[in-house]
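If you scroll down you'll find the structure; I have some questions about it.
Only one protein chain is missing; all other protein chains are in place.
Our next item is subunit A:
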Amino acid sequence: MAAANEQTSHRSDVKTTKPEGSKKHIIAFVFSILLTFIAFALVMAGEINTDFIYIMLVVLAIIQVFVQMAFWMHMKDKGHTFAIIAILSGVVVVFTCVIMALFWTTW
């Protein structure tokens, strides 16, 4: 997969129009805009069910972050095992802290 991309992008180096893979970054951008728009719309519409909105907002944010990290930060590409380990070990601490915070304030 990565090797195939490599070859096609190499060919396009010879002064064609757009570099290979520009499209998927623009799709990631449009997707991010869309997710952001849905999040704003959910809150601006208001008055559905507060708990439902909270959960939806968190889900939308996590999807958007996955899209951006996978495509823009290339974490889906080969050779990013260490990157995933580094970020995940950070996320473990974040989860611990955030769950403690929610435990203190809501239970």
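We adopt the following convention: a contact is a pair of C-beta atoms (placed from the backbone, for glycine too) under 8 Å apart; a residue touches a chain by one contact, two chains touch by 3 or more; residues count from 1.
Everything that follows uses one rule, which is that contacts and distances are computed from a predicted model.
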Exercise. Which choice in "Carbon-monoxide dehydrogenase", "Acyl dehydratase", "His-Xaa-Ser system protein HxsD" or "Cytochrome B oxidoreductase" gives the name that UniProt lists for the one chain left out?
Worked result: "Cytochrome B oxidoreductase"
Problem set entry | Contact footprint on subunit A, counting only the chain that is left out | 2-3, 6, 9-10, 13, 19, 21-22, 25-26, 29, 32-33, 36, 39-40, 42-44, 46, 50, 53-54, 57-58, 60-61, 64-65, 68-69, 72-73, 78-79, 82-83, 86-87, 89-91, 93-95, 97-98, 100-102, 104-105
